[in-house]
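Sharing a structure below in structure tokens format, with a few things to ask.
Not every chain is included here, but those present sit where they belong.
The first chain written gets the first letter, and so on, giving A, B and C; residue counts start at 1 in each chain.
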Amino acid sequence: MATFFFLVAAILTVWGLYIGFFVAPTDFQQGESYRIIFIHVPAAWMSMLIYLVMSFWAAIGLIMNTRLSSMMAHALAPTGALMTFVALWTGAFWGRPTWGAWWVWDARLTSELILLFLYIGYMALRASIEDPRRGDRASAILALVGVVNVPIIYFSVQWWNTLHQGASVSLTKSPTMATSMLTGMLVMALAFWMYSIAVSLMRVRRIIRDREGNATWLSESSGVQ
Amino acid sequence: MYKAFISVLRKELLLALRQKTDVVTVLFFFLIVSSLFPFAVGPELNTLKIIGPGVIWVGALLCSLLALHRVFETDFNDGSLEHLVLSGEPLTVLVIAKISAHWLITGLPVVIVAPFIGLQFGLSAASLSLLLGTLLLGTPVLSLVGSIGAALTLGVRGGTALTSILILPFYVPVLIFGAGAVVADLQGLSIDGHLSILTAMLCLSVALAPLAIASAIKIALE
Amino acid sequence: MLQIQNLSFARGKNVLFENLNFSMTEGDAMRVTGSNGSGKTTLLRIVSGLCRPDNGAVVWHGAVAQKNESEFVRSVNFLGHDDGLKKQLTATENLKLMLPLLGASPTDIEISAALDAAGLEAVKHKPVMNMSAGQKRRVALTRLDFMRHRVLWVLDEPFTSLDVSAISALVVKLRAHIESGGVLIFTTHQDFDVVPEASSLSLD
């Protein structure tokens, strides 16, 4: 199953990058450097989405005391951290030519940085508690506390006037950018989705194997495979 | 409930008085360092003015951070945390009492001392009052957020280091917006953004921290 | 009054107990026995609501304890391996600051009298850290005098470090609590029948 998602991800990436680098027109303000957008935006979207999904599973695990959901949360964290890192790095890389600075302390950038540290903190806390169930619960609380950060990232550009660009893709308004740019971004976003699903599935399988050994309930839920 | 709040607060303050802990150290140290700074940098007032808010905020941050492990750790080790949980009073209220004590011990002294240190850095009356305002908004956030970290790492090997990894990401923005507001104001820029971010942080942490901490404590005791 | 239903708990792969069932009513006492590491402390913590079981429930007056936790907890008086004392404070200060939290508001004179009765007259104004091991334990146990309004007493090795006279004084207190309709669960490794009327539960 994971292999299938990997394959789809690879195909979509190739397609998306092709649109991004060959089809989409050169931006009249920023020139070629804007093409970072095809990685930056999908990664930034995924970083927030994965965090939400992760906290959702963590909350379910905390409230219903179900092991599988905690393990799902556990498996998502590294991918989320990777996406956040990519968003930060590409953003900084992009900021240099456009804003003239790698980094400024504005609300969106700061909150995205905090997101990275939340992922890292979640993983560190999880890893340093020996009893896996206590670890699940403690890290779930951290994840839930961090959820408030996500809307802050998303809406910060509206709440505080900053250097960073506002939302240009919206379900309610018609897009303000060239169609090919939009298609490229959406295809890349889909590719990132597929990649994340593939990696998390693989990871959750390994976690289950490590933690439960040959526990009986595993065979009942082997649909995960 | 009110009685429980008061009795926890009194106990914490009496303990701090007896034990003094790192707080006095850090405060003392903070005073010495911040008074030495102007000597080191020389008397050029413009430079002093710009680094002043940063130095004071760093001091506030340190005081808060270094007293954190006392908030729950000693109670956890000597068995009194269990009595708190079993008191039957709402744990969130007791937690708020403990956090208030932490702020009274680490935040308030800094706020009180800050104007004197600010003078040494040549801050004007307007800058000083702005600095005090940001400290009053920001230091409670430090106590609240810090306590979440302290509660989550109870009974964990390498707890203190982990605490700081968990909370420094939240501490640093507070510091940046707190000190940044004063500097921005000096440079004639608008500070509304800074202040509204600080206020948002305060509201959020007041609302969330006690709940998060209460659950974290229960988990640690399992 | 207190019913333990199908309680199970495991630390990792080490199953401490499984499907434990018992019930107690007013005036009952029970001694939990078992070798080191068999799970006595863990069981006592679960019964007093400090720790969640993997399975099963603690039922108090017909209601599951976890459901109305803050109600239940107000009936519990727990004493663990650790004394729960602040070592920088004196015995008097410790009691004065801790008891109001637990729902008792004794006057200074009452506290002082209770400490005297526990044989701590000479040391009650010393910081706890300068006391002998037994004196510390006596301070922790003085709390019991003010906890009569809490019905369920859960005591983990209360006799540790106590000398003979302190042990018999404690036994008197425990008896009085049971006779006045309290419930008592305790552990001890000491090999004597402290509370002969107590039933016994072995975890081995």
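Simple rule for what comes next: a residue touches a chain if its C-beta (ideal position, glycine included) is under 8 Å from a C-beta of that chain, and two chains touch if they have at least 3 such contacts.
Keep in mind that what you see is a predicted model, and the values were worked out from it rather than measured.
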Labelled copy-number formula for the complete complex in this structure file: A x1, B x2, C x2
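Everything that follows uses one rule, which is that only the chains that are shown with their structure count from here on.
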Innermost chain, where centres are averages of C-alpha coordinates: B
Distance-maximising chain from chain A - centres being C-alpha averages: C
Whole-Å gap separating chain A and chain C, where each centre is the average of the chain's CA atoms: 49
Rounded Å distance, chain A centre to chain B centre (Cα mean): 31
Between chain B and chain C, centroid-to-centroid distance (C-alpha), Å: 36
Of all residues in chain C, the ones touching two or more other chains: none
Shared interface positions of chain A, touching two or more other chains: none
Of chain B, residues touching chain A in the complex: 148, 152-153, 156-158, 162, 165-166, 168-170, 173, 176-177, 180, 193, 196-197, 200, 204, 208-209, 212, 215-216, 219-220, 222
Touching residues on chain A, where the partner in the complex is chain B: 105, 107, 110, 113-114, 117-118, 120-121, 124-125, 128-130, 134, 137-138, 141-142, 144-145, 148, 152, 159-162
Complex contacts: residues of chain B adjacent to chain C: 3-4, 7-8, 10-11, 14-15, 18-19, 74, 77-80, 82-90, 94, 221-222
